[in-house]
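Note that this complex is displayed minus one protein chain, with the remaining chains in position.
For clarity, chains are labelled A, B, C and D in written order, and residue numbers in each chain start from 1.
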Amino acid sequence: MIAKLQDKQIHSFEWIDVVNPTTQELLEIAEKYSLHTKSVEDCLEPEHLPKYEEIDNVVFVILRVYDENAKPNADNIQGLTRKIAIFCSNDFFVTIHRTHQPFLDEIHKKVSFYKKPINSLQLLTKVIDYSLHTYQPPADKIEDLVDFYEEKIFLKTRLPDLLKTLYMLKRKASVSKKMITLTREIIYKLSEHVKGPYMQDLKDSYVQMDIVYDEIMDSINNLTAIYLSVASQKTNEVMRVLTIFSVFFMPLTFIVGVYGMNFKYMPELEVKNGYYLTWLVMVIVTIVVFLWFKRRKWL
Amino acid sequence: MIAKLQDKQIHSFEWIDVVNPTTQELLEIAEKYSLHTKSVEDCLEPEHLPKYEEIDNVVFVILRVYDENAKPNADNIQGLTRKIAIFCSNDFFVTIHRTHQPFLDEIHKKVSFYKKPINSLQLLTKVIDYSLHTYQPPADKIEDLVDFYEEKIFLKTRLPDLLKTLYMLKRKASVSKKMITLTREIIYKLSEHVKGPYMQDLKDSYVQMDIVYDEIMDSINNLTAIYLSVASQKTNEVMRVLTIFSVFFMPLTFIVGVYGMNFKYMPELEVKNGYYLTWLVMVIVTIVVFLWFKRRKWL
Amino acid sequence: MIAKLQDKQIHSFEWIDVVNPTTQELLEIAEKYSLHTKSVEDCLEPEHLPKYEEIDNVVFVILRVYDENAKPNADNIQGLTRKIAIFCSNDFFVTIHRTHQPFLDEIHKKVSFYKKPINSLQLLTKVIDYSLHTYQPPADKIEDLVDFYEEKIFLKTRLPDLLKTLYMLKRKASVSKKMITLTREIIYKLSEHVKGPYMQDLKDSYVQMDIVYDEIMDSINNLTAIYLSVASQKTNEVMRVLTIFSVFFMPLTFIVGVYGMNFKYMPELEVKNGYYLTWLVMVIVTIVVFLWFKRRKWL
Amino acid sequence: MIAKLQDKQIHSFEWIDVVNPTTQELLEIAEKYSLHTKSVEDCLEPEHLPKYEEIDNVVFVILRVYDENAKPNADNIQGLTRKIAIFCSNDFFVTIHRTHQPFLDEIHKKVSFYKKPINSLQLLTKVIDYSLHTYQPPADKIEDLVDFYEEKIFLKTRLPDLLKTLYMLKRKASVSKKMITLTREIIYKLSEHVKGPYMQDLKDSYVQMDIVYDEIMDSINNLTAIYLSVASQKTNEVMRVLTIFSVFFMPLTFIVGVYGMNFKYMPELEVKNGYYLTWLVMVIVTIVVFLWFKRRKWL
Partner (left out) sequence: MIAKLQDKQIHSFEWIDVVNPTTQELLEIAEKYSLHTKSVEDCLEPEHLPKYEEIDNVVFVILRVYDENAKPNADNIQGLTRKIAIFCSNDFFVTIHRTHQPFLDEIHKKVSFYKKPINSLQLLTKVIDYSLHTYQPPADKIEDLVDFYEEKIFLKTRLPDLLKTLYMLKRKASVSKKMITLTREIIYKLSEHVKGPYMQDLKDSYVQMDIVYDEIMDSINNLTAIYLSVASQKTNEVMRVLTIFSVFFMPLTFIVGVYGMNFKYMPELEVKNGYYLTWLVMVIVTIVVFLWFKRRKWL
């Protein structure tokens, strides 16, 4: 579907938005605006990574925006992000993408109300800025999850599958981080042409998103380490309980075993208070063990 | 609240301090000093990260200072730090912030007593310098805590929640470290305009704070590692005790079990000193186990 | 075997493809095209690493492509990759390699159908591009294996040799990663001579492959960490079961041991319901232990 | 105390050595040599980090030398190092420090015997060089300790406090490493003015000290890892012993338990050789367990 979002009225260029084009449509556009064959090939490749290119006064940019409809278990670049190809010259601004992207409408609406005309490269700067912000909602969601699991861990709730969850979160965050990092080079090259507040806004957004995902990666790593430590502490605790019980009961069980033997001549068995004396011995043994544990700070 | 801290008397510029402005007040100031719309927008965004910008001879800087009234459990940029926006030109120096910042008063007092006039960029350098120093008290506090817990760990006191505490300290220190790192680029850009002792002081402060937080992060990481190792050593100890007790008592319990059997024909039971001989065997077994442990250096 | 793949017809240079040459053949070619002795020596060294060199208007490049016939247990540069030496001047393009390389035929076929002539450096760019893509199939294979093992781990299937498998995968991926990294310098130097879409394609391929192998290394490292954690969690579980059983049975075994003693005077033994009372005590002990475990969240 | 170490005789500058000056003395010197107020302030700050500054043809350098009288448990910059402030111009060379520094006397003696005059910056280069060498003795001491503990660990001597010792060594080495790293920038800036053998000597010293402390940090980290692994291996060993004993004795104890039951009708008890047959069964069980362990390589 090809839509003309913007005519050369306020601003000095046309904006053509192409959604899910057939190869035929794409070729027509390529011919109309003399787009380079190589770039059109890149458009057709759904897995292409973000990049910036200049050919004969046309700036060609590929962006990848976060796909808000990504499947919950998606964890790679193709599953989590969507490609947008942009051709940008003095006269035209062509955006090509597979699915409808609400943020482009939003930009279009904003730009329509501008009084001062902007040029197409300034629009490009704005589009990249907005595309970076598509990574904010998933970041917020991951941060909330991290806070949620953090609390659970410190309450020592048993969460047998947390490790898997954190692993999946890490993979997702890692994909977003990579896309943001690849945007840096695009910004760097574009900043040779675009100066002033639009570029400054874009750079602010980049720094913001970069730090947000740095923090997320840090948090997930820290949380994983804490989770494993807490689990390991629980094992320590379990072993302590086992050892304490064993140390208390092994001598007692031995003692009662001794007087369970069937020897003909065992003088203690004949002693009148033998049974009570045995209990006394066992109580003393128990107290000694108890004091020993106390001194070792195990109890 | 808008206060004129400084008139063009000693120094050649006005200093306008704006605390918690209404949008109306902010717009008036923006108009009066011809501030750029985009920058004013950044002023309104409470989460904005530190940055440096130059537009038409006005330097616009956003700083984040440590909030001494931060809540004890705050652990992110918004919870731990406060934004200060500064517009700085030859003629004016405008500081805008949500809450009263004592360190600005302090700078103002100092500057009032200066005999030699300074320019507004030198004042900016001084303000950034002081803003960096707001990160010193929390650093001192964390260092004291680290020393405190260090001692506890080496005394082998049981501290079940230390892991959580160290994790929280790390998150806080990490936020401060990030703000200090973002200051570096501001200093770098400002140093093109400001040379001499003011800039040198600022750079010294930066290096100082950077190293202080490097040390803190190192200390927390080391301490966490030590804590986990000490915990793991305790488990080793627990297991050793369990094993030693088991190895001593299992053969003995077996032996007394043997003579607890009710077979009709068990010659040992009839032997006169059978009972004493059994004790002798058990003593010998105990000694053998003891020597074996000694040789293995387990006792 | 020496084959002339391309005559000076469409394009302005000859392409000579030399497969598994004898030293004699190699020397003849060297003489014919005045190749530098040192470079010819490098050709003869099968272990040579990728590099780029310019001598007297001849560009000499060594590439290493992934060997699709590599032995399954190969894990070093020589076992996993094959060397291709290329001499490239205005007039000739000589490719020298030990075994037949299908991707060179593919390039040759494509180039033959070109209408616009290309120069030899553009062909070189294309060859490097294709050589990078030989690392894609092994990457896909490793990614599939990682996904396969990931699922197994999270289903807690016992995989005693997984550690070895992951270790081997890591070594293989590490070799590919190193070859790709060495290509970066070649691209950097070549990009001084070749601009435009061919170079852009090559750079895209480099970024693509670099990120693919980054992701693979990350995945393997993460998976190894997860595997070890899951194994460690199983031990925790095992210890918990042991401790729970021991804590339940040790007091009970002690109690029945007490009434197995053969003292002459043990009043309890004479009591009519002694046996049933003992069972009652044991049931109470069991319930107390159960509640204690419940409160500790061990059950 | 102010001493004139060197008059303008052989060399063209005075060397004034100021030890533990009163503020009054410091101000007099500052006035006499027109030192900048800011630099004098830095002199008064005992915690100042190393830095290099040039103001009006005066080079101002702060060094920190290792304090050979540091307390054994000191582990931060202030506790382990001493500040030296140096003002250096064509005509004078002023060194200011709190405590007597023997290495300055040594340099002074050496310089007095020189035949060729040197300039003050060359002297500064020499002083920095010597200051770096103050970090060699503590490095040697740490290396000896590391070798000492290494041997202990590999002999499997029990060293319960080694973890603490290694942690303290690491903190100390880390402080020295940081001071050496801060020297790099001083050398870099000074090398614009001083060329030739003096500077080369200084650079050699820097590389030497940098590598020495790199090695120390590596060694301590490796040794800590080894210590923890050895400790963990000991736990493995302990668990193996526990398991072997349990597996041998649990079936035997069960068997003797069976024939300790008091059922009226237990035919085995009446069999003539029942007791001996039971022993036979127990021997067979023991042999089976033994063989099973042998096959598993646990014995």
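Convention: a residue touches a chain if its C-beta (ideal position, glycine included) is under 8 Å from a C-beta of that chain, and two chains touch if they have at least 3 such contacts.
Please read these numbers as outputs of a predicted model, since none were measured by experiment.
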| item | value |
| --- | --- |
| Left-out chain, listing which of the shown chains it touches | C, D |
| Residue in contact with the excluded chain [from C:Tyr167, C:Tyr188 or C:Trp292] | C:Tyr167 |
| Residues in chain C touching the chain absent from view | 36-39, 42, 48-49, 51, 53, 55, 76, 156-158, 160, 163-164, 167, 170-171, 174, 178, 182, 228, 231-232, 234-235, 238-239, 241-242, 245-246, 249, 252-253, 256-257, 259-262, 266, 268-270, 272-275, 278 |
| For chain D, residues in touch with the removed chain | 154, 196-197, 200-201, 204, 207-208, 211, 214-215, 218-219, 222, 226, 229-230, 232-233, 235-236, 239-240, 242-243, 246-247, 250-251, 253-254, 257-258, 260-266, 297-298 |
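What we mean here is this: only the chains that are shown with their structure count from here on.
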| item | value |
| --- | --- |
| Interchain contact steps from chain B to chain C (minimum; 1 if touching) | 2 |
| Classification of the chain A:chain B interface as same or different, half of numbers criterion | different |
| Distance between the centres, which are taken as Cα means, of chain B and chain A, whole angstrom | 23 |
| Shared interface positions of chain C, touching two or more other chains | 260 |
| Topology of the chain contact graph, where touching chains are joined (line, ring, star, complete, other) | line |
| Set of all touching chain pairs, with the criterion as stated earlier | A-B, A-C, B-D |
